[in-house]
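After this line comes chain A, so read on.
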Amino acid sequence: MDDYPILEMKNIQKAFPGVLANDNISLEIRRGEVHALLGENGAGKTTLMNILFGIYHPDHGEILINGKKTFIHSPQDAINEKIGMVQQHFALVPSFTVAENVILGLKNFGFIIKTKQVEQQIKELGERYSLPVRPKARVWTLSVGERQRIEILKLLYTGANILILDEPTAVLTPQETRQLFSAIRKLVKEGSSVIFISHKLDEVLEISDRISVLRNGKNTGTLNREEVDRRTLVQRMVGRDVLMDQEKPKVEPGPVKIEVKDLTVKNDKGLTAVNNLSLEIHGGEILGIAGVAGNGQKELAEAIYGLRPIETGKIQMAGEDLHHRSIKKRIQSGLSFIPQDRKSIATCPNLSVMFNIFMKNTIPGLKKSSAWNIQIKQMHEKTRELIRNFSISTPSSKTRVRYLSGGNLQKVVLARELSSNPSVIIAEHPTRGLDIGAMEFVYQALLEEKKKGSAILLLAGELYEIFRLSDRVAVIYEGEVMGYTPPDPSYTEKIGFMMAGTREDSIHEN
Partner candidate 1 sequence: MKIKIEKRLNTPRYLSLVVPVVSIFAALLIMFVILTIFFMGRIGSFQGAFSETVSAYKELITWPFFNQYGLYSTISKMVPLAFVALGLSFAYKMKIWNIGGEGQLYMGALAATWAALFVFRGITSPILLITLVAIFSAIAGALWALIPALMKAYAKTDEIVVTLMLNYVAIFWVDYLVYGPWRDPKGFGFPGTAAFPEPAMLPTFFDGNVHIGIFIAIAFAILLQYIDVKTQWGFNSRIVGDNKKAATYSGIKVKKYTIISLVVSGAIAGLGGGVQMMGMQHRLMHGFSPGYGYTAIIIAWLAKLNPIAVIFVSFLFGGLLVGNDQLQMFYKLPISLISIFQGLVLFCLLGGEAIAAYRLKIEKAEEVPANE
Partner candidate 2 sequence: MKKLLFVLAILLFVASLSVAATRVAFVYVSPVGDGGYTFMHDQGRLYLEEALGEDVVVDIIESVPEGAEAESVFRGYAQRGYDIIFGTSFGYMDSMVKVSKQFPKTIFMHCSGYKTTDNMGVYFGRMYQPRFLSGLVAGAMTKSNIIGYVAAYPIPEVIRGINAFALGVSYVNPEAKIHVVWSNTWFDPTLEKDAAISLLDIGADVIAQHQDSAAPQQAAEERGVMSIGYNSDMSAFAPNAFLAAPIWAWGPYYVKAVQDVQNGTWTNEPYWGGIEDELVDIVMSDLVPAGVANLVYAMRESIIKNQFHPFQGPIYDQDGNLRYAEGEMASDEELLSMDWFVSNVVGRLQ
């Protein structure tokens, strides 16, 4: 590793509607290093790399390669600058052979294709970097790990010496991961630089030379591997100094309202996301789930609500098994869900506030309304009442919710989810993207429900939020509960260890 920076990104800024994805990020990559980009989902890692690879264009900032200012307008420009990227989704033609896929990736593969020659070169490249592939095999016959090797070989074949690997281990088995790591080590030894994107602490600590931690679109700083441990990384990832500024209302816990037993759920890729997880929540209690994003929180929430099938295990509400209950039945028996993705799941953007309030048809307090004669007028009246109660800032109950700000949209969701006297509430990142005022409103609303005796499952990234609201904290890692702590900042270190995958009972030995 040299100290000489082969690549510099300076003051990169990139905004998407409603989000500042990259906020003045600077990053420096040296020749022959593995540089990890660490951060939660949505921290801005992928956006930054897409800018480097020419897929997005930054609003501000510049990119220097070998000290020379360079404009990268397209992936082709990036390839010309010897930058290569392996995306999370591979771009291979399944019916072609390995060699043919490599040829496809070349800028111009000429009129006469020397397949034999390419096959030989691929074989040699593979042996040199311990990336064994069979050049003549058809891609569809290969495992995910093999496909990834082909993607990397494609880059090497085009001569790339800065390789971006976006969450390369997410789809790999432990053995394949080990193989990948040994290849990465050989690559940097030969002078290439690797940018390794991940949110898995162990891997980052194992492979990286230097680590940059992104949070909320900012680079919190680049650290040498020797300088850091898990705890500092977790603190930097999760951010915000934890403050305890307000008292929680004391509520005598009631009977168990929801119980999850040995639950296993798969994610969209078919991998196990929630692994044999058990928990229970009493009435008047808030259970906070802490964990690095992407460790099964979303799948747990969706499985309880009924949006995601469960593999094994049991979910019980007030002693009754929910297994064969439709979402409608679950809603009717008092289950509320505040999803993280309020725009695409929790609301209908082109419909009015009234429609969104009555979307689940569970708001009590309407006189004589039947399926064949719904009382639109009353529904608007009730909506106006809720608009006042939840201080939603909207011109009227007829305004389409897509014109509302994030905070007001979340208030619409809260108004709906909390006005139906829920007995169990699942709140998934209920304050993400909100300003301080709206956040405080959400906190108060949830605490109010707690006082009324609801059982609340709070899934949040911010430890502050968990300490602020919860009665107990459970730490989740790869779909398993690592252990429980009281909601107190003095446990931050312990929580950090558990978030990184250490079990509560083995912490003392560390």
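Rule of thumb we're sticking to: a residue touches a chain if its C-beta (ideal position, glycine included) is under 8 Å from a C-beta of that chain, and two chains touch if they have at least 3 such contacts; residues count from 1.
Keep in mind how these were chosen: all candidates are chains of the complex that A comes from, given by their letters.
Computed from a predicted structure; not experimentally measured.
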item	value
Numbered candidate touching chain A, per complex, among 1 or 2	1
Partner candidate 1, residues of chain A touching it in the complex	15, 17-18, 305, 307, 326-332, 337, 339, 344-351, 355, 358-361, 371-374, 376, 400, 403
